[in-house]
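One chain of protein is taken out of this complex; the other chains stay put.
Showing chain A:
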Amino acid sequence: MAKITIDGKTVEVKDGLTILQAAQEIGIDIPHFCYHPALSIAGNCRMCLVEVEKMPKLAIACATRVIDGMVVYTQSEKVKKARQAVLEFILINHPLDCPICDEAGECKLQNYTYIYGPGHSRFEEEKAHKPKRVPLGPNIVLDVERCIMCSRCVRFFDEIVKDPQLTFTQRGDRVVLTTFPGKRVDNPYSMNIIDICPVGALTSKDFRFKERTWNMTAVESVCPGCARGCNVYLWVRNNQILRITPRVNLEVNRYWMCDYGRFTYKPVNSDDRIKNPMIKVNGELVETDWEIAVETAASILKSVKPDEVAVLGSAYATNEDNYLLQKFAKSVLKTKYVDFLRHVKDGDEDNFLIRADKTPNSYGAYLVGVRSNNGFGFNEIVEGLRTKKFKVVYVMDDDIVLNDEIYSLLDEVKVIVHATNKNKTVEKADVVFASASFAEKEGTFTNFEGRVQKINIAVLPKDYEPWMLYKPRKFGEVKPNTGEINKANLALSRLFKFGTQFDRWASGERRNVKPSWWVIMQVANKLGAKFTYASSSDVFKEISETIREFKGLSYDLIGDEGAMINKN
């Protein structure tokens, strides 16, 4: 332990910490560009200069380790002057791009200039000009003028994914960030460099110029792209997701996510969404309301005997949806044929984040009871379809048409399906329930390690209004602006808060979709059950009371970070 004094505050910190880390521990933010907690120390930006007693010159806080008895000043005149000088120097060749720069609003350079900058520049000469639209690969566009040469992106490839893809050439004001000759930036994790770039030099081809950061609402969620369940923010404007960025969770994804995961919002916005429940009339699916759809499904299910119906849960659906589905299957439909499909892409896995299991909740579905009890699994269900054992197939949030045979076998039975997007199973359905996507409902996923994590409503379904999701900030809660970007503080953009039904920007598309647990409850109650869940948290409460692995868990406990199931 080392006893050090920072700005008059004396604290004991662990040996080996740097001044910057020690200061962060006691809530003092030292401005920095090149330092990143997950990367090696580069010490090239000089933004973190602080004054240390008995040291002849200012020292960089990111690379100076604490020593017992050290006295550090982060706000002295000398430090302030140094910061102004560093910023003035960086800005010499930095373009005046803020109005068109995607980073504005979450830009370290912009924020620090505002807080610590000199307020003017003495540089009257022409700025150095460099290429402004350099495609670095399929997903990234580089603006060389904006780069401040912090080397975070270079270190990310070298150290985190161990696949060097970027480097600097030239020196001084001619320095250029570039790929190796003839190579592209195509690592499956490449887009993380967009997030860690402290300025707007690296931009996402997909999101480029789409929206200003402050106009979007950032909602905490979990990526549905694979069994890792990376923590993410969904950035929404006009009820449309515009981008997905990683949310720090040191236990799951640390600071990162894969490029594939960033595009998992596409199906939510897609044209093939099912926007209303549908029933089959004269061989055609027609849109209807929930009352009629539920009624129709109930009348189909009423006539079947136990074990004449096969029920399929889903590894894409939440724990709550799957739990209620298996309860419905076992206690109301009284069928033994309950299972879900696995979507494992063998080989598409690495030892970083990406998992071969391409679904977010296969472990959860299994744990809450959607599993084949010896000899009543998916293979037996297909066999049963062949022998015409079943009258009805009930599918929740998945496409069970794996091949042409199943496609034609579904002609022989009535099909009830929950679906977010059109698919092959929907084509064969007699009743289609318009299902809420992962961005339109609340619930939990269990990742492959057994961590239960919460997803939240980011895109409003028809029956939700913004005020229902408000978590008004308390007075005095706003933290002083330190230049660190707190995404959670951006949550709830002004537009989202104050839009009325007469504003076009507040009236993005609202789909008439429902979470699957709600639909199952309606159908079950029509068939004589007495389910009385008011929200997904009620369902989760029952899960935590009945499923051993979930004992003691609650939404509060899960919070933003998730919580582990009991494995013993």
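Here, contacts are C-beta pairs under 8 Å (C-beta built on N, C-alpha and C of every residue); 3 or more make two chains touch, one makes a residue touch a chain; residues count from 1.
Keep this in mind: contacts and distances are computed from a predicted model.
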Q. The chain dropped from view, which UniProt name applies: "Aspartyl/glutamyl-tRNA(Asn/Gln) amidotransferase subunit B", "NADH-quinone oxidoreductase subunit I", "Phenylpropionate dioxygenase" or "Cysteine-rich domain-containing protein"?
A. "NADH-quinone oxidoreductase subunit I"
Q. Looking at A:503, A:545 or A:560, which residue reaches the missing chain?
A. A:503
Q | Hidden-chain contact residue, picked from the options A:215, A:516 or A:536 | A | A:215
**Q.** Sole residue of A:132, A:345, A:388 or A:551 that reaches the chain not shown, by the stated touch rule
**A.** A:132
**Q.** chain A residues that touch the omitted chain in the full complex
**A.** 98-100, 104, 132-133, 208-212, 214-215, 494-495, 498-499, 502-505
